[in-house]
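First up is the structure itself, then whatever we jot down about it.
One chain of protein is taken out of this complex; the other chains stay put.
Labels A and B are assigned to the chains in the order they are written; within every chain, residues are numbered from 1.
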Amino acid sequence: MVAMTSPAAGTAADLDRDNVIDVRNLQVEFRTSLGVVRAVNGVSFGVARGKTLGIVGESGCGKSVTAFAIMQLVANPGVITGGEIVLRAREKAPVNLLTYDPNGDDMRSVRGRHVGMIFQEPMTALNPCYTIGNQIAEGILLHRTSDPAKADAMALDILTRVGLPSPSRLMTTYPHQLSGGMRQRAMIALALSCEPDLLLADEPTTALDVTTQAQILDVMRELQDDIGMSIMFVTHNLGVVAQMCDEVAVMYLGRVVEQAPVEELFDSPRHPYTRALMRSIPQLGAARKGRLEVIQGSVPGQFTKVPGCAFHPRCPDMIPGLCDVQSPRLLAANDDALVSCFLHHEPDGSARVSDVPTPGRVSPSSSSAIATPPAS
Amino acid sequence: MATAEAATPGSAAASAKFAEDVSQWTLMRWRFARNRLSLFGLVVLLILYFLAVIAPFLSPYPYNDISTDYIHVAPTKLHVINGQISVCPLLQEMRDFQWFYEEDCDRAVPVDWMVKGHAYTILGIPFETHLFGVTQVPPPPDPAKLKARAAAAAAAAPKSDDPLAAFKVDAPSVASGGVEADKLPPKVFLFGSDVQGRDMFSRVMEGSRISLTIGLVGVALSVVLGAILGTASGYLGGLIDDLVQRFIEIIQSMPTLPLWAAIAAALPPTMPVPQRYLLITIILSFVSWTGLARQVRGKVMAYANLDYIAAARLAGSSHMRIILAHMLPNASSHIIVVSTLAVPGSILGETALSFLGLGMLPPAVSWGVLLRDAQQIQSVILHPWLLIPAVPIILTVTCYQFLGDGLRDAADPYSS
Partner (left out) sequence: MVTFLIRRLLFMVVTIVFISLISFVLIELPPGSALDAKIQQFRARGLNVTSDVVKGLEERYGVNDPLYKKYWKWASNAVVGDFGQSFFLDQPVNTLIGSRIWFSIGMSTAALLFAWCVAIPVGVYSATHRNTMPDYVITVLQFVGVAIPEFLLAIVLMFIASWYFGVEVGVLFSREYRDAPWSLGKLMDLLSHLWLPVIVIGTHSTSWLTRVMRANLLDVMGQQYVQTARSKGLGERVVIWKHAVRNALHPLIMALGGTLPALISGEVIVSIVLNLPTTGPLYVQALINKDMYLAITFLLFLSVLLVVGNLLADMALAWVDPRVRLE
C-alpha cells in the first residue's frame, strides 16, 4: 500500500541530524470525477528538533495537503499513495505514521498529542457551537487527564500563555464573540494544549493584519521555546519566513525543490524557481520605478503531467534534452542544504562542476527570460 | 469612480452580461446532463406528458363509458393463444352481493391493433383509431357449462338456516357474461374497472390530462405572481417591501391544506369543469407564490448591488427596463429551479383536494378523483386495483423532484 522508500528519492534524511519528523517521497492523489490530481508528488523534507521549517511555494503547490497528510487527514477524495512519514516524538518510539490506520486509535493518539495543527482561517477553524474552554479542554481530556476540573485548569493556563486578555472569561465565550486575532490565539492555545512535539501551522497569519500577525508570531516563538517543540510553518510571506524560520523548504507543484537554512536561501538561492521567487518580493529601498518581476509562464493545469522537471517549462536555465526528460532528485548541495535541479547535480547524482550559475547571480539569459508584468 | 461607471454605456454592460449568460446556460446544461437521476426524471416526465396528449388514442373506451355488466372487474389477463395476444370473455355470478367473474377461455378472442372505435380529437384533429381493442364477437357461452356452474353454485350455497340464502345463490341466467355482454366483443380492462364498470385504464389516461397540467398551470400562475411581487418588493424596498413581506408571512403561517380546502369549499359544486379547473389552479397558486416571491426578492436584492445594474441605473435606464432587461433574465435560472420544485406540491395539493371532494369533481376525472373510490378500506381490500391511479401520482411527483434537484444543482452547484 505504502511504498516505504523509493530509490529515486534523495531525502532530507541525507542531512545527518536529529529530526522530529522526516517526510520522504510523500505522494497524495485526489481522484476526482474529472481525473486524478497529483497534489503532492514525492515531497521530502525534515524538521529539526526545536527548530522551525518554513514551507513556501505558489498557491496550489500542495503545502496544505502535505500538512494534512502528516495528520493523515487528507480530505476526500484524497488518498496518500506512497511515501514515508517518520515521527520521532519524545516519549514515543520512532514510527512511520503511514503504517497506522488513518482511523485507528494509534493515529488518533498522535493527533493533538504529538502533532498539533493550526489553520489558515481563524474564522472557521473553531466550532461555533461550543465555548472556547470546552473546545480546548476536549483535547486535554483526551490526551492528558480525565479529570474535567484539571482539564479546565490546563485550558485556562494555556489561554493565559497565548496572551489572551481575561482568559477566565474567554473559557465561557463562543468563537463568534472574538476577533480574528483572538480566535487565532485561541486556536494556537488549542493546538498547543497538549504540548505537541511538532506544530503544523498552515498559514496561521495570512488572514490577519500586520500588527496582529506580529503578535501571533511572537506568541508562537515564545511557546516554541517553552514547550521545546518544532514548527512546520506554511506561508506565502517570505518576510514572515525570515522572521520565524530556521530553515526553508521551497515547494513547486507537489515537490520540494530546495531546502536550506534561511540566510543561505535568501543570500544564495540555488533552484531557478527559488531565485525567481526571491526576485518577486518587493525590496525596501529598491528603485521605485523598477517593476516587480513575475515568474515567466503559469502553473500548468492540475491534471496535466509534466515530463521531466516540473519547472522546466518556466525555467530560464532549462537544459534541453535533460530537464524536459528526466526528473531531478532532491540531493544534498552542501552540509545543510538540499536542491533538486540538474544545474546542481548530474543525472547520476554527482555534483555538477561546470556550468553552475553562481548563486544569486542573475545571468543575462535568465533576466531576459523573466517576463515583466503586462501593463495594467 | 462614478464617472467611470456612468461612462459604461448600457449596451456594453448588456452585451457583457449576454456573454456571461450564454456560458452560464451552457454550463447549466452540461452539469445537468451529468446527473443521471434528473435526466431520468426529465425523460419519464416527457413520456408522461406525451401519453397525456395522446390519451384517447391509447384508451380503448370512452373514460365515462358506464357498463353494468362489468362492475369491479379485476385487470384483464392477457393470454397468448395461437401466437396472438388474446382475452377471454367473462362469466359472472353474484355471491354475497358481490360480483364474481370467471374467464371462459374456450371462447378467447384476439386483441386487435389500430382498431376503429369512438371518435375523439387530439389537438383539434379528429380521429377514430385506437391503439388496441377487441372487435371479434365470441360465440355464445356453452349452455351445458353454464348449467354446471349454476349447479355448483347451488351446491356451494349455505343451507337454509341463513335467511339471506335465497339472495346468495344466483339465478342461472346471471351466470353468463351478462345479457348484453354476450352479444358484444369482450372488454379489455388493463387496470380493471370501477364500480360503474368504467375502464380504469382509460380513466387514468384521461385523468393524467388534468392531474399533469393543473399543478403546472398553478405553478405558472404563481411564477407570474411571485416574480412580479418579489421583484417589486426587492427592487423598490421600503414600505412596499414591508407590506408584501408581512402579507407573505401571514399566508405562510396558515396551514396549507386547510387553507386550500377553505377556499375550494367556496366554489359551487355545480360549476362547469373548465371553470372549476381554472379556479383550482388559482387556489393552488394562492399559497405557492409566496415562496417564489421570497426567492425572487432575495435574488433581486443581491443583483441590485451588482456593478452592471448600478451602471445601467446611472446610464439612465428606467426601472422597468432594468428589471426586465437585467434582473429577470439573471434570476430566470433560479426561477425555473424554484418553480420546478414547487410543481410536486401543487400536484399533490390537487390530488388531496379532489380526494376530499373539494377539488375536481366528477364527471371530471383526475387521479385524485379516481382515488376517491379507494377511500373505503373494504373496497380496497376487495378491489386493490382501485389504487392504481396512485402509481402515476407517485411517479410524476418523484420525477419532478429528481428534475428540480438536478436543475438546482446545475444552476447553483454550491448550494446545499
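By definition in this document, contacts are C-beta pairs under 8 Å (C-beta built on N, C-alpha and C of every residue); 3 or more make two chains touch, one makes a residue touch a chain.
Keep in mind it's a predicted model, so treat the numbers as computed, not measured.
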{"item": "Omitted-chain contact residue, chosen from B:P258, B:G316 or B:P363", "value": "B:P258"}
{"item": "Residue of B:Q196, B:S332 or B:T398 in touch with the missing chain, whole complex considered", "value": "B:T398"}
{"item": "Missing-chain contacts mapped onto chain B", "value": "249-250, 252-259, 261-263, 265-268, 344, 348, 351-352, 355-358, 371, 374-375, 377, 380-381, 387, 390, 393-398, 401-402, 416"}
{"item": "Those residues of chain A which, in the complete complex, touch the missing chain", "value": "68, 71, 73, 75, 103, 108-113, 116-117, 119, 121, 124-130, 135, 138-139, 142-143, 174, 176, 187, 190-191"}
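To be clear about the criterion, only the chains that are shown with their structure count from here on.
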{"item": "Where chain A and chain B are represented by their mean Cα positions, the distance between them in whole Å", "value": "60"}
